[in-house]
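One protein chain is absent from this view; the other protein chains keep their places.
As written, the chains take the letters A, B and C, and residue 1 is the first residue of each chain.
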Amino acid sequence: MTTYAYLGPSGTFTEAALRNITKESDQLAPYANVTAALNAVRSGKCERALVPIENSVEGVVARTLDELAIGEPLVVLGETTLSVSFSLMTKQGNRNIKSIATHPHAEAQCRTFIAKNYPDAEIVETSSTAAAAHGVVEGHFDAAIAAPFAAEHYSLEVVAKNIGDNDGAVTRFVLVGKPGAIPEFTGHDRTTLALFIGADHAGALLEILTEFAVRGVNLTFIQSRPTGKELGSYHFIIDIEGHVTEDRVGDALMGLRRICEDVRFLGSYPREDKVAPTTPQATSNAAFKDAAAWLADVRQGRKI
Amino acid sequence: MTTYAYLGPSGTFTEAALRNITKESDQLAPYANVTAALNAVRSGKCERALVPIENSVEGVVARTLDELAIGEPLVVLGETTLSVSFSLMTKQGNRNIKSIATHPHAEAQCRTFIAKNYPDAEIVETSSTAAAAHGVVEGHFDAAIAAPFAAEHYSLEVVAKNIGDNDGAVTRFVLVGKPGAIPEFTGHDRTTLALFIGADHAGALLEILTEFAVRGVNLTFIQSRPTGKELGSYHFIIDIEGHVTEDRVGDALMGLRRICEDVRFLGSYPREDKVAPTTPQATSNAAFKDAAAWLADVRQGRKI
Amino acid sequence: MTTYAYLGPSGTFTEAALRNITKESDQLAPYANVTAALNAVRSGKCERALVPIENSVEGVVARTLDELAIGEPLVVLGETTLSVSFSLMTKQGNRNIKSIATHPHAEAQCRTFIAKNYPDAEIVETSSTAAAAHGVVEGHFDAAIAAPFAAEHYSLEVVAKNIGDNDGAVTRFVLVGKPGAIPEFTGHDRTTLALFIGADHAGALLEILTEFAVRGVNLTFIQSRPTGKELGSYHFIIDIEGHVTEDRVGDALMGLRRICEDVRFLGSYPREDKVAPTTPQATSNAAFKDAAAWLADVRQGRKI
Partner (left out) sequence: MTTYAYLGPSGTFTEAALRNITKESDQLAPYANVTAALNAVRSGKCERALVPIENSVEGVVARTLDELAIGEPLVVLGETTLSVSFSLMTKQGNRNIKSIATHPHAEAQCRTFIAKNYPDAEIVETSSTAAAAHGVVEGHFDAAIAAPFAAEHYSLEVVAKNIGDNDGAVTRFVLVGKPGAIPEFTGHDRTTLALFIGADHAGALLEILTEFAVRGVNLTFIQSRPTGKELGSYHFIIDIEGHVTEDRVGDALMGLRRICEDVRFLGSYPREDKVAPTTPQATSNAAFKDAAAWLADVRQGRKI
C-alpha cells in the first residue's frame, strides 16, 4: 500500500489520472493546491504526489514547475497523461436542465456546445468542475460540466460527452517523491532539469543548448520561469530525452553543472509514450564508451 | 475616445491596469475571457484590448500567447505592468467577519494572513476575486479578498492590504490592436515573435538562438508552446530587445524567416521599464551601417 | 595584348600554367619571386600576375598568401590548376646519363624512379627545375628532372615522363590584378578573404565560422597565418563558395566586417572546376530575397 497526495478536490482530472496508475489498495489523499500536495510528501505524510505539470491547451502549471525548481527538493519518478474531455452530467433521469454549473475554464471550452444545445440555461461558475458535480448532487444546479470521472465519483448520469472545443487536449501529470533511488533506465526515458544562470547574460541559453547539442541530447520541453520577484530574471525548466545514467546524458549534465550557477536534477523516469531518443551514431552511448577507451589508450602512450 | 476590451469582469486586476493607461473619456468593455476580448478587436467592436500575458508568480497566460501566435493576426502595441496585491474588504464599518469569499488562487496566496487573523472564518470560493467583492455588496459574505481596485469599484472598505505571501508579484499586460502602424522606435523597445519550426528537428532552437546571437540581440522571454493537438510539437514565443526598424533586429528577423517554417511578427513597442538594450559595439546599428557601406564599396571594386 | 608577370624563371610550372590561359599575342614576364611578380602589377609594369597559391602535396605558398593579405592591395581575378608531373630530359639523342640535375624538392619526389633506373648517376641540386634544364643545354649536366614544359622551352628530349611519386599532385595558381571591376557572377564562383582578429581571443574562429554557417556559406580552404613578427598572432585566409554579389555571400561578409578587426576582400572569381555551391533552401539567394521582402512588409505593418 502506498499513500498518494494529489491535486484535489476529489473527482478532478488529477484523481482520474492517479486512479490509472494506482492499485485499489493504495490510499489517495486530495489536497487543495499543488503546494499542499507536494508538502504532504516533503513532510512524510504521503509517499508520492501526483500533480499536473503541463496541458496541451492551457500550457504549463507554473506552481508545479516552481515547486520543483525552487522548493524543498523533490524528484519526478514517473509521468502519466490524461485526455481532458468534458461531459454534461445530471442526476439520474433528469433532462430538465435550466442551470449548468462548471469552472470558468471548462465553461470557456464548452461554449459552443452550450450555445447550441442549452442557449437559455443559466450558467453558474464554481471553483472547480468537481465542485459543480457535487452541487448537482446537493440539488443546487440541474447539471454540471465536469470530467467523465466525476460522473462515476458522484453517481451522476452522463447526458453528453466530449463536449469541449479542444477534445484532443491532454494533461501531463508528474509523480513526485523524495530524492532517493532513481527509476531504472528503460531506453525510453525522460530527464527533467532546472537550470539557473548567474548574471543576466545574453548568451546563457545558447551555451546551455550547445552543451546538449554536442552530446546529441534532444530537448522535449523548455520554459523560462521568473526566478524571484523581479520580472526579467529567469531560470529554465528543461526536459531532455534520456536517463541520467547514460553516458551522453551524464556528460551533458556535467557540462551544464560547469556553466550554470546551479543545476537541479529533477528526475529521470520512463516516458509514458515509450518513445526512444533518435541518437546520432556520433553521440550514441557506444560512441561515448569507444571514445573513453581510446582516450585511455592515448594517455597510456599506445600507438593507435 | 478609444474603445478598449479587457479581461473582465469589472473590478479585476486587468481593469486596474487598463485604468492606468487610459483617459477618463475612453470606453472600457469587460469580456469573459482573453479570446472574447481579442475577438472584440478582430471584429472591430473595440479598437484595443488589454489582456494579461505573464505573471511573475503564476507564469504565462497560455491563452494570450496562443491567440497571438495562432489566432487571427493581431499585434502588440504596448505593455503595462501591475503589482498584484490583495486586500481584505468589507461593507463600510463591518468588522464582524465570519465568512470570507475569494478566488482559490487568491486564497492560496493569502493563507498565512487568514490563518493568523481569521482562523475561524468560513472560506467561500468564488470564480473571480471581483465576484467575491460583488457578493459582499449583495450580502452573501461578510468579507472578500480581492484587488485593491475592487474596493473602489464596489465601494467597499479596505480592512487590510498587501495581505498576500508574494506581494512583489507583478503581472504584465499587453495592449493589442489590429496589424497596421507600428509604434515608433524609442530606444527602449521590445519585439515579440512567434516562431514555428518545421519538422521535429532537435537543433531548431539552437539555430534560432544563433540567429539572434550573431546579431547581438538579447532575449527577454522564451516559452515553448504546443502547436496543435499532439504533445511534443512546439512553437516558441520569444521577446527580444529592440525594434523591428533597427538594422540588427531586422537582420535577425530575416535570418529567422529563412530557417523557420513560419515567423509571425507580434509587434515592436516601448518597454514600460524603459531599459535600453546593451548592444556590443560589433552589433550596434552603427556597425550594421558601416558594414553595408563597406560591402557596397567592395562590390564596386573600390580599393579599401 | 595583356602583359603578365609570373613566378619565373622561364620554363617553370607557373609559366606552363600561364600559357594555358593566355594568348600567343600576350606578353609574359618572369620574376624571381612571388613578391617581385606581384610588385610588377602594383607598379603598373604588368596588368596581371600569375603566382602559385597552393599545392596538393607541398601545401600553401605562404609568400602568396601574405602578399595578398598584408601587402599593397591586389585582388584575385581567376584561378588555374596544373598537374605537377616531372620528366627526365636530355639533349636530343643523349642516353649516356651520368649526372642528373634538379631542384631538391623534385629530387625528393622522384627518388624512387632514380634509385631504380639511374642508381649510379650523380645528383646535382639546382635552385629551380628550370635552372637544371638550362644547365643541360649548357652542357653542365647530362640530364635534368623538370616540368614537361621545360623540355619544350629548352628544346630537350623527354626520356621518361610522370616519374614523380605523387603524380596526381596539383598546383593551384591565382591570377592577380589591381582592385577594380570584379569578374562577373557565373554560379560557380569562389571568394577569397583575409580576416584579421583583434585581441588574441579564443573564440574568434568559432565566431567567424558561425557567421558563414548561418548563411549556409561553405568554406573550401582555411589557413591561419602569423600576422606579424610574434608567433601566435594569426590571421586567416579563407576561400568560400559563392560570389560577393550574391545576397548570402554579401550578408556573411557584412557579418565578418562587424566582428573582425579587419576584413580584406581578395576577390570573387570563377572556379576552374566549375563546381557550384550546394546551398540549402533556407540560405538560397531566393530565401534571402523572400526574407527581405517579408521584412519590408512587416515594417509597413501589413497583415501577413
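The rule is short, and it goes like this: a contact is a pair of C-beta atoms (placed from the backbone, for glycine too) under 8 Å apart; a residue touches a chain by one contact, two chains touch by 3 or more.
None of these values were measured; they are calculated from a predicted model.
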Touching partners, among the displayed chains, of the absent chain: A, C
Option touching the unshown chain, where C:Leu88, C:Ala131 or C:Ala150 are the choices: C:Ala131
Touching residues on subunit C - with respect to the absent chain: 32-33, 35, 54-63, 65-66, 81, 103-104, 108, 125-128, 131, 166, 168-170, 172, 202-203, 205-206, 209-210, 213, 216, 218-226, 229-232, 234, 273
Contact set of subunit A toward the excluded chain (per top definition): 73, 75, 178-182, 210-211, 213-214, 244-245, 250-251, 253-255, 257-259, 263, 265, 282-283, 287-288, 290-292, 294-295, 298-299, 301-304
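FYI, only the chains that are shown with their structure count from here on.
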Chain contact graph, described as a line, ring, star, complete graph or other shape: line
Distance between the centres, which are taken as Cα means, of subunit B and subunit A, whole angstrom: 24
Between subunit A and subunit C, centroid-to-centroid distance (C-alpha), Å: 61
Sequence positions of subunit B contacting 2 or more other chains: 210, 213
